[in-house]
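Every protein chain but one is kept in place in this view of the complex.
Chain lettering (A and B) follows the sequence in which the chains are written, and residue indices restart at 1 in each chain.
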Amino acid sequence: MCLAVPVQVKSIDGGEAEVEFGGIKQKISIVLTPEVRVGDYVLLHTGYAISLIDEEEAKETIKIFEELALLEDA
Amino acid sequence: MKVPEDERILLAHGSGGKLSHDLVEKGFLPSFDNPLLSRLDDSAVFDVKGRLAFTTDSYIVTPIFFAGGDIGKLAVCGTVNDLAMSGATPLYLSTSFIIEEGFLLADLARIVTSIKQAVDEAGAKVVTGDTKVVNRGSADGVFINTAGVGVIPEGIDISGSNARAGDAVILSGPIGEHGVAIMSEREGLKFASPVQSDCAPLNRLVSDMLDVSREIHCLRDPTRGGLATTLNEFAAQSGVGVLIREDAIPVSDAVRAACEMLGLDPLYVANEGRLVAVVGPGDVEQLLDRMRANKYGRGAAVIGEVTDDHPGKVVLRTTLGASRIVDMLVGELLPRIC
Partner (left out) sequence: MRFIDEYRDAALARTLVKRINRHSTRPVRLMEFCGGHTVTIMKHGIRQLLPETVEMLSGPGCPVCVTANGDLDKAIALAEQPGVIVTSFGDMLRVPGSRSSLQKARAGGADVRVVYSTLDALEIARDNRAKKVVFIGVGFETTAPTIAASVLKADEEGVANYCVLSLHKLCPPVIKALLDSGEVKLNGLVCPGHVSSVIGSRPWEFAAHDYGIACVVAGFEPLDVLQSVDMLVGQLERGEPTVEIAYSRGVSREGNTTAQKMMARVFEPCPASWRGMGSVPGSGLRFREEYGKYDAERVFDIDPGPTLEHKGCICGDVLRGVKTPLDCKLFRVTCTPEHPVGPCMVSSEGSCASYYHYESA
């Protein structure tokens, strides 16, 4: 029930946005994340975007994993 | 079957009188045309030599029309496939319709066309049938029952109880497509390219497989309850354990995404054009080659093996390398899926 799926905003129309996830398109509410822009990724929960996804942080996290992998293998 | 766009089924169409006869003669007969049916006797009469396989299924799927098929195609493929899973060549089918008063004749025409196409592809014939009409509200559009009869070639003994330790488990293609196609339609999920039901007649794939191997021990099409349920049935019937590898199970990206959104597990989602085979290990290579050469077996892959360990249970080795038990489906994942 706290399931939230990362989706990408494709277009915005007032308090609504069209988003895409793995080829699936949906219309959702963005009233909780009014600062969102087209191209941004958001966490979708029960039809609402509840948070923006920070792509830089996401990349950083994967980088950390990859560095750890190198350390472990050494 | 040509009909005016807004003409509808009436109670009288099911009464056995003039309208019924018109429906059969102008509606069904031209599409299913064959000597056995056209006699329009109470029974179809024929000679068959050999061991027979006989099966029946009822189809209540909603929505009636979906990406990749409709209730008519499903009604034929489901029954043809049940015959094929015994190794039988499908010969004759019956089709019985229970239609709700008010159903559009044009929709019935579409369904009849689908049935014809599927039956022709399978190389079988519809030789008998029935039509009843019920009051508005007493059925959901249309329900179809099909029964089928087929002949099993000599020397073939395929059964869910024949699996033995060391056998390989082969899946004919990616899972979850039928269930996702139906659910997407119901939930109004819009895809950039919609997931199509995998609904297909598999009898020719099975006969191709029988051409190259006599070590096919079990065959089943993982319909309601999905792959997980079918594997559990084999494990229980044969008293063996089944071990499968998560990273070996083919699932398309679109199905993965839809399952993620809908909260479904692909292992439990219905398929209508796939089969699972449990085969002797020596025949795996030639079976895979032959299956991949058939249009309904292109994605064929070995997904696991049969073992003496954990008899009656199916174990999944996860992508992370841990092992967990995969149960049969409990409850109802998706109602009215077929």
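Simple rule for what comes next: a residue touches a chain if its C-beta (ideal position, glycine included) is under 8 Å from a C-beta of that chain, and two chains touch if they have at least 3 such contacts.
Remember, predicted model here, so these are calculated numbers, not experimental data.
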Touching residue (missing chain; options B:Ser15, B:Ser43, B:Gln286 or B:Ser323): B:Ser323
For chain A, residues in touch with the removed chain: 1-6, 8, 21-22, 29, 31-35, 41, 43, 45-48, 50-51, 53-55, 57-58, 60-62, 64-66, 68-69, 72-73
Where the unshown chain meets chain B, residue by residue: 187, 247, 253, 256-257, 260, 263, 310, 313, 315-316, 318-325, 327, 330-331
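Note that only the chains that are shown with their structure count from here on.
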Computed distance of Cα centres, chain B from chain A, in Å: 38
Complex interface listing, chain A residues touching chain B: 3, 5, 20-26
Of all residues in chain B, those that touch chain A in their complex: 189-193, 253-254, 256-258, 260-261, 263
